[in-house]
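One chain of protein is taken out of this complex; the other chains stay put.
In this document, chain identifiers A, B and C correspond to the written order of the chains, with residue numbering beginning at 1 in each.
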Amino acid sequence: MSTIHDFPIFAAGEWIKGNPLPVINPYDGSIVGNAFLADDTVYEMAVIKAKESQTKMALLSSHDKYTALMHIASRLREELETLSLILSREAAKPLKYARAEVQRSIQTFIVAAEESKRLPREYIALDWTPIGEKREGLIKYFPSGIVAGISPFNFPLNLAVHKIAPAIAAGCPIVLKPASSTPLSSLFLAKIIAETALPKGAVSILPMNRDFADRMVTDTRFSLLSFTGSPEVGWPMKNKAGKKKTVLELGGNAAVIISSSVKVEEVIPKCIQGAFAYQGQICIHAQRFFVHEKHMPVFLDMFLEATSRLVIGAPDDDKTDFTCMIDNKNAERVEEWIHQAESEGAEILMRPNRAGNLVHPTVIVNARKGMNVYDEEVFGPVITVTPFSDFDEAVLMVNDSRFGLQAGVFTDSQTEIDKAFHELEVGSVILNDVPTLRFDHMPYGGVKDSGLGREGVKYAMMDMLEPRILVK
Amino acid sequence: MSTIHDFPIFAAGEWIKGNPLPVINPYDGSIVGNAFLADDTVYEMAVIKAKESQTKMALLSSHDKYTALMHIASRLREELETLSLILSREAAKPLKYARAEVQRSIQTFIVAAEESKRLPREYIALDWTPIGEKREGLIKYFPSGIVAGISPFNFPLNLAVHKIAPAIAAGCPIVLKPASSTPLSSLFLAKIIAETALPKGAVSILPMNRDFADRMVTDTRFSLLSFTGSPEVGWPMKNKAGKKKTVLELGGNAAVIISSSVKVEEVIPKCIQGAFAYQGQICIHAQRFFVHEKHMPVFLDMFLEATSRLVIGAPDDDKTDFTCMIDNKNAERVEEWIHQAESEGAEILMRPNRAGNLVHPTVIVNARKGMNVYDEEVFGPVITVTPFSDFDEAVLMVNDSRFGLQAGVFTDSQTEIDKAFHELEVGSVILNDVPTLRFDHMPYGGVKDSGLGREGVKYAMMDMLEPRILVK
Amino acid sequence: MSTIHDFPIFAAGEWIKGNPLPVINPYDGSIVGNAFLADDTVYEMAVIKAKESQTKMALLSSHDKYTALMHIASRLREELETLSLILSREAAKPLKYARAEVQRSIQTFIVAAEESKRLPREYIALDWTPIGEKREGLIKYFPSGIVAGISPFNFPLNLAVHKIAPAIAAGCPIVLKPASSTPLSSLFLAKIIAETALPKGAVSILPMNRDFADRMVTDTRFSLLSFTGSPEVGWPMKNKAGKKKTVLELGGNAAVIISSSVKVEEVIPKCIQGAFAYQGQICIHAQRFFVHEKHMPVFLDMFLEATSRLVIGAPDDDKTDFTCMIDNKNAERVEEWIHQAESEGAEILMRPNRAGNLVHPTVIVNARKGMNVYDEEVFGPVITVTPFSDFDEAVLMVNDSRFGLQAGVFTDSQTEIDKAFHELEVGSVILNDVPTLRFDHMPYGGVKDSGLGREGVKYAMMDMLEPRILVK
Partner (left out) sequence: MSTIHDFPIFAAGEWIKGNPLPVINPYDGSIVGNAFLADDTVYEMAVIKAKESQTKMALLSSHDKYTALMHIASRLREELETLSLILSREAAKPLKYARAEVQRSIQTFIVAAEESKRLPREYIALDWTPIGEKREGLIKYFPSGIVAGISPFNFPLNLAVHKIAPAIAAGCPIVLKPASSTPLSSLFLAKIIAETALPKGAVSILPMNRDFADRMVTDTRFSLLSFTGSPEVGWPMKNKAGKKKTVLELGGNAAVIISSSVKVEEVIPKCIQGAFAYQGQICIHAQRFFVHEKHMPVFLDMFLEATSRLVIGAPDDDKTDFTCMIDNKNAERVEEWIHQAESEGAEILMRPNRAGNLVHPTVIVNARKGMNVYDEEVFGPVITVTPFSDFDEAVLMVNDSRFGLQAGVFTDSQTEIDKAFHELEVGSVILNDVPTLRFDHMPYGGVKDSGLGREGVKYAMMDMLEPRILVK
């Protein structure tokens, strides 16, 4: 990619250039591509065309939707390498993780294609009382209107796809605002979407400045706001959304429990990945490790050793395991939080030497409530490790947080599994793996401050659909 | 009932008397019973105990919940006559409709009992991609917290039951505020609930003044606000609700279409009931009639004749078909609206002679957009009748409204049925009956300004439950 | 019950007396009641009336079926003590187990009542290819015809109920042949069924001699043969059944695995019950115990000690744990099998002293393949105990059998649970309990020689229903 490519705005089937938005590789400051910012006019056009395409979208057969979605999946497979490189560079995501993300987006489109043929339909008896004699009810789910999607920088492709693919499958037009720092991969996707026979207006991908996010929230023409991002931005949106529904996919300080019943050496590779994949900039980053006290010394030894072997380098290098954070601002914030923890008594086992936006993998022990690295979403390559003596105690410590997205539990005990599943206040309990695991067709989302509602294709579709019953 | 009975507040298993709230029979001004207003202290106690009972409720077996719910159903059957009289008198509801409401509440509890054993559970393959090899997911739905319920005057028992029964079945404590004008039937129910082994704190029924409604909306201890009432009160609540979910069951100006394919004489009895049952004070009151032009003269003749035969009398008289409205204020409003329609060119076929809160059945032709009786929810014994020449035209007129709750369609044509079901913007299309029909286990709720979400036991339960996945 | 009561044949709503069939208490030889044998004429009448009632049954609303089934459940509750005594005496079943059986029958009817409202219905998109544009499919399940039921002596009430209740719920008439030795409890049930508004012809309960079983198998008027009994009788029926479907609920030599991960003292009470409840005359009698070698000595000690405390006495005595077998013939067979095992090298830890049809609890070690007590269904109070060193080995030994009904596994290891569930060739794996556990709404039935198809109310109903699709 010696020449720098333009990635125009994709507004209701039109390719538009506006104010330039050069997209910078956070690792080396090079320009990855030129995007553009949509303005008022473009935004209005996209929303109006979305509204106009609403009936057409609602009337698409499942065959139409399946064909379009499978075409996109198939073309993404062809463009895997190109797109992975763009993604890797715009987001400073190690190439292997970028590839994995594109693979997951392919899967998300396939799942959506299949679910487009399987919209829920119920047919129920209504003769449960004499007044319903001979009556039956047919319940179908109709597209509820147009969707406003706002997606974050960290999975710039797949978290956009988790709004776009279900919207197409549900028959809803969507206007998506990607993160301004990483719009290129979703704009690349737009080119593929444009190849399909979907109505113009079905999908718009509009890089916009922050103000437009608020505007989407209050715009009464949308019937759903689907936001993925930080709790601080997300929650206030809910109470400005007017009559529309709101889905919030926010973050957390996800925990891992390593029970006495497991062999600690077997869990290390997964723990390393949960802790430091994409420099911890993942909603379900494994941030708080709770390790049975008998395992504590071995765990720390092995974990630190494995951490020291991570290859740090350029994101678009095949060998790279770990690279810089998205920007200096975040790197500085993470450094501050580490200092805060240290100053309040925590011990930093691997001392980070921040160099610009490169924050090295950091392991903290003796962290506790009151420290940001323990209480808040660190969204960086920092973990805390806390010993426990009893499984119940570990569960209590995990729950003692305002967040509740996912939790990982390593154990072979059915008793502990039951306890974890029934008592952990989270959206998902991952058995024998880190909380950083997500399958694209599973219900995904948090409780408490971590969010509202679920994504995961068919679960995301449910919020885009409105039931209607025919009482026959 | 020669002596006037006290109906104390039911707060977390305690019977409490506060400021007296005498409940007046709207028909004759007699006192039906003495209720009491909960104050701050009582409210706080109820919410705190609800919170305390949350874990106990969540741990109830389906057997526990089934037993409690079936006990309530069975006892309501025993108390049918007593409770119907109370309900009839407090709400000025003709006794036969009061009995039907109690019967429906029995059914609502039976349905909840059965659904308590059938909480949704999914078990899914996660090995759709190599990374999920050998993995499966178990999705269970856990009670999401405590429910704030606000119920209206018009179905003072069954619309409270539609919040209480699902809450018990879902394992959620509930604090319910009944309408201040008609709290007695739900407080009578409280006595039966108190007989069960449900934890104290599971259910509180607190008559309170209006301010407390706002307080419930913003109280962060609730995880769900379930409101049934008017759009004007309901919608603003949504944006004050903070992080909790909101379900709004509001009203509308429900329509009936009478197609050319039916025999008009066969539809009259149902139309009369849809129009004037409980003096039209029903969310799904059949307000706007669209009649194929060829049927128009016969329809009006037969409808007016049948209307003239309605027996007007005291609510607690077995023979009464029709009685007064809930209060003078509403009767005056309805009268004003009729006058407005007349002054703007509508014709009043049956001229109402309001006497206090008694508004006679009123039939209006030549009503149109711009008149309150056509555009707004009249919530009184007034209907409009509009001819149409083509089924498509009728569908457009029904949809040309800011409301969308239910619609009735009389037709035998499969083509018209398909059109009605796919194009009418409502929550429910009732075939060959008025929109006033509702079965207690069907999904019930509106679109557009008519509401958000669905009730209907298992549908109501879904909003009280939070999914959690165990990734095995 | 000083006078001996008559229990006439229940043939399509008529009460008929035929050749007397005195029913004898196997414990003391007293007459429990007088039943009668149906002859050709009665059989023909029952089948003809069943056929005649087929349309009426098919047209019953779910409300009709629910009401009838709940009436039966409610009346059984009222008659619990009377019916338990009859059952206890006719079957020589300890009273506490007889009561449990009646309780389960009540539950079976309740489940059927609820399922009658929830017949499966699917509504699917058919526009997956262009040729299906705009098409949808409604799949309903219609009663398939009349059911021939044959039920065994050992659960004379509930195993009859597992055919009758689903048949009513599915809308199918049923003709049931109870075991000739224990027809009274099902005929008692018939009196309650006769109180309902079900059409005459819906249910017939006909004690008949063996030849009639064959006749039912080949009678082309039935659309389903549902047989519960021994493999030797059941399997040949399948190939004589003509065009009708066949469900076979047969027996086995169910196994229990006690893994190294459990506390052996905690499993003893359940093991005793699995081994000796109703003298082992249960299809899912825990016959083969596989005990981890480290637990073996303690297990045997505690098990033998607990066995020695079983109270042996008259079936209708409240204190009795254990009593005689159903008849001498079976007692002799069991004795012979024990002798065979002993002569071939097994060790009999508790030596049985048969007295007529009383066979004492018998524990055998060193049993192995080739011995009837290990290979065949012993259907008596005999168990074998075999040590194992490795969980895999235990699974192999369980599977090394021509039967596969249920298996119990005591373990807390998720790894062992997964292995057991995925590898044990049975219909049901019961975790931390004996295989003798059954819930009336779970799918129940065996693989290999243990049967074909599943019962368990809704599962039994599926075989009584025939899908039909409306392609719209």
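Some notes on this structure:
We adopt the following convention: a residue touches a chain if its C-beta (ideal position, glycine included) is under 8 Å from a C-beta of that chain, and two chains touch if they have at least 3 such contacts.
Everything numeric here is computed off the predicted structure, so don't read it as measured data.
Touch with the chain that is not drawn comes from one residue among C:Ala50, C:Ala68, C:Leu87 or C:Ile124, which is C:Ile124. Touch with the chain omitted from the figure is made, among C:Lys56, C:Lys96, C:Arg135 or C:Lys191, by C:Arg135.
Checked against the full complex, the candidates C:Pro8, C:Gly356 or C:Pro443 give a single residue touching the omitted chain, namely C:Pro443. Residues of chain C that touch the chain left out of the display are 103-104, 107, 111, 124, 126, 128-129, 131-132, 135, 137-140, 142, 144, 235, 238-243, 245, 417, 421-422, 426-431, 433, 437, 439, 441-443, 447, 449, 452, 454, 459, 466-472.
Seen from chain B, the chain kept out of the figure touches residues 61-63, 66, 117-119, 121-125, 127-130, 132-134, 136, 138, 140, 411-415, 417, 431.
By definition in this document, only the chains that are shown with their structure count from here on.
Among the remaining chains, C is positioned farthest from chain A, on the basis of C-alpha centroids.
Per-pair tallies of C-beta contacts place A-B first. Our note on geometry: chain A versus chain C, Cα centroid distance of 51 Å, whole angstroms.
Centroids of chain B and chain C (each the mean of its C-alpha atoms) stand 46 Å apart.
Multi-chain contact residues, meaning those touching two or more other chains, do not occur anywhere in chain B.
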